[in-house]
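With one protein chain withheld, the remaining protein chains of the complex are depicted in position.
Residue numbering begins at 1 within each chain, and the chains themselves are lettered A and B in the order written.
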Amino acid sequence: MLQGWVIAVTSFAYLGLLFAIAYYADKRADAGRSVIASPYIYSLSLAVYATAWTFYGSVGRAASDGVGFLPIYIGPTLMIALWWVVMRKILRISKENRITSLADFIAARYGKSALIGGAVTVIAVIGILPYISLQLKAVSNGFLILTQYPEIVMPAKFGAVPLMQDTALWVALILALFTIAFGTRHLDAAEHHEGMVAAIAFESLVKLLAFLAVGVYVTFVVYDGFGDVFERAAASPALAPILTPLEGVAGSYSSWVWLTILSMLAIMFLPRQFQVAVIENKDERHLSKAIWLFPLYMLAINAFVLPIAIGGRLQFPLGIVDADTYVLTIPMAGREELLALLVFIGGLSAATGMVIVETIALSTMVCNDLVMPVLLRMKSLRLTERPDLTGLLLGIRRGAIVLLLLLGYLYFRLAGEAYALVSIGLISFAAVAQFAPAALGGIFWKGGTRRGALAGLVAGFLVWSYALLLPALARSGWLPIGLLERGPWDIELLKPLALFGLQGLDQITHAMIWSMVANVGAYVAVSLAGSPSAEETRQASLFVDVFRRSGDAGGARFWRGKASAPDLRNLLVRFVGAEAADGAFAAYARARGLAWPREPLPADAGLVHHVETQLAGTIGAASARIMVAAVVKEEALSLEEVRTILGEASQVVMYSLQLEQKSRELEAATAGLRAANERLKDLDRLKDDFLSTVTHELRTPLTSIRAFTEILNQEPDIGVAQRQRFLGIVTKETERLTRLINQVLDLAKIESGRADWHESRVDMREVVADAASAMGQVFQERGIRVELKLPERVRAVSADLDRMTQVMQNLLSNAVKFCSPGDGHVEIELCEQAGWLRVDVRDNGPGVAPRDREVIFDKFHQVGDTLTEKPQGTGLGLPISRHIVEHHGGRIWVQAGAPGAHGSAGACFSFTLPLLRDAALEEAA
Amino acid sequence: MGRRILIAEDEPNIVTSLEFLMRKCEYEVCVARDGEEALEQIEAFRPHLVLLDVMLPRKSVFEVCRRVREDPRCEAIRIVMLSARGRDKEIAKGLALGADAYVTKPFSTRDLVAKVRELLPESV
Partner (left out) sequence: MGEFETRGQRLIALCLLGCLLFNYPILAIFNLPGTVLGIPVLYAWVFGAWAALIALMAWAAERKD
């Protein structure tokens, strides 16, 4: 059943499905409802790390080295733990600077250097080619092996095939077309490929499921569980060593360590990982799920590697079947056609996922950082004057994709057969590890310079070429093998596999040690030897201090010059189209509260920076810089000026925390002061009111006194009777004045707490009786009936006798004032209430309106305003009474009296005083 | 013919003194104890001058002044305000309300009489 056409149709159907998923995701993204804005999709897309190498190659390596394949997956687990610190920073930097690729990132850091961008691109392309060829090899081998079913024949046996019959070439071309359809259908200003990410996430699921399926089949169907597999391995003399491999088979511990380090760097700096982790990231917060989901994915996909490897070794004699193909050949040997087909699709997933993302990432780099800067510099092309460059950009990218895959195929033809899958992949890992010093140094160390980065990259890359690429070509017969065995010109020290006599290490460890020494050494040494330019200093600050500043003001601070808004818009239109350009302008205007295009935008530093950032999102930082520089007249800032700006900024940052703290304290203090001020103002107003009222109250009797004295003085001829009457008035008003002054002083004394209190045991019955009899004459004059309701005896209270008498007199004279004239009635009642003594004074006057019941105890508040006659009195009696009662721990209030009994309900003034405790005991005794 | 004066004041002893002073000058005198009564008396008694206390119960002095000034028949009525509050602000406020003079309590009887005479010249 597994004829060539069945496999081909299945494969195309699968690719069609992927395309449908991508198409759907793109449509959803256009509608603003992204399907990939999920931490789970993000984590799955990171699993593009697991390529055909993982899918086929891990088993191959495990079959000879045991655990030796694991550092490649443990390394990323360790690295991703650091992502919260490192990747979050890279994400923030990339978002703020609209970074389009790894090369763009490193170039932007070192002063938007086109040279650095180009160098990174060249290294990435050369370094990744073996890796792409690996995928081609895996897919075409898988296809060839599967078509031989039920025979199991290794493709190497076929010998050289004519070019046009080579499956790998067709695989390369189909993948190129597919990638072009995926990644360059249109030019996205933000360089997001949502469809691609959705498809990659789906592929990650497929390859995991396929691998788990074959794992379960080998472990539980072919054999009897893990125990059985390992038992058989231990029993076989050939296999026993791979169970404790570290000293022997897998090489030394140093090899393990270096592989871990290598893969730690690879997970960050493989162009495809940078693409999915940084460029396609939708939200920083997705990191917190990815940090454990992605390692979990790798744990799962590796769990069955060893059983499959052991199974293959047990099943096939050594040297007949390539261990890299066990995943496929074991199901074939077991006549499991469907499983074999599923495995092939899984492998296809792993390979296509890698190829698609890698070539899209590389083509962006080639276009933005290699081709465009060169084209833009070629004045004869007049590119800067072309109205629409989007077509050109797309063309370059599509060409780059085809070229990359053809180069990958070329490498496959030249060198591919000499190496196992894993070894090819590790060569690429070692190449991208060369980006680590410049990139990681760039985000944590401001001292790194453009020259330093370039020196490091070039030195590292040269060592890599010499120690890894050269031997690969030599072994494939393209260079004399003597170069490896004796060294160039027979110089032993320069042997590519034992540089400077360093021996006993595996090839990768050896190359990593020397390339890192050269790379880091050159980066640090050259950086420290020179000093950065103004542009580098400013970019260093933007990258290293990304968390310490906010918003887009960062870049704009450093620009000075002349520009015109229409020119800037035209520039943007040429690269991203009119619609996107207008969108970008409108967004900028909105953020500044301008109604563009009705109101013109000021062509200031902010706008220039905004346009440059937008442009960088399409053509990369270095090219954007060239384009913007062509339409604006920029005045270069000197290094000194940039340093000054940075110095100010860092001081501001340093002080801002303290300032925040201080301003919080100040706010609190201000609030306190404001409250105190309000209180003072209130008190002041009260004092003013009081003074004003007191003067008014004093002036009234004074007016009468002065008027009558003058009259008496000026009119000698008034009659005796009238004279007597007038003198009487003067005397009365004088008494009133004296009373008023006494009460004001009294109140002031009580309020300020300076009053003398002479507390003693007081029997309130006596106080009430005395006060009533003292007022007896007044009652009689007004014809007021007084009724005392006193119990036989009450318990004593502790009080100032004179003050209590004063309270009673105040209340009684108050009652007299308001009693209805003629049939006035006042009732005084005394009673005990749960530890309190209560005194009620009721009158049959007009009563007190509910709204006045509280305010009448305020100073000078007289209810007289609404009465026909102004009541007599100072308006201080009740306030003084309240102070006295409250001083004794009691309460005073007024309510409506009991209606009915004496006509009008009247008012009932009551106050309470606490009974003495020992008095209560005395009572009980 | 005699001039009529309305004394609008709630403090009885001040009323007594004012009544005495005005009678002495041979004015016809009438007394109102609150704002409402003052308005009624203005209508009934038709005084030529009102001695108006600023702090009258039952109707505010503002209300009384407004009513007097709005009534064309009362155009000729002179108003002298009496007040225990003597700040400049309050004097200005009283004059703005339409008072012809503002007298602060306690007042000099001589000055008050002089002011009333000035406002009520013998020949009209």
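Assorted remarks:
In this section, a contact is a pair of C-beta atoms (placed from the backbone, for glycine too) under 8 Å apart; a residue touches a chain by one contact, two chains touch by 3 or more.
Bear in mind the structure is a predicted one, so any value in this text is a computation, not a measurement.
Taking the full assembly into account, the omitted chain touches A.
Within the set A:F12, A:W292 or A:F500, the residue that contacts the chain not displayed is A:W292.
The chain that is not drawn here is touched, among residues A:D30, A:E231 or A:D682, by A:E231.
Shown as candidates are A:I36, A:V59, A:L169 or A:L306; the residue that touches the absent chain is A:L306.
Looking at chain A, the residues touching the absent chain are 66-67, 70-71, 74, 77-85, 88, 225-228, 230-231, 234, 240, 243-247, 253, 256-257, 260, 287-289, 291-292, 295-296, 299, 303, 306, 547.
In the analysis below, only the chains that are shown with their structure count from here on.
On the side of chain B, the complex with chain A involves touching residues 10-11, 13-14, 16-18, 20-21, 24, 33-34, 55, 57-58, 84-85, 105-110. For chain A in complex with chain B, the touching residues are 692, 695-696, 699-708, 710-711, 714-715, 729, 732-733, 864-870.
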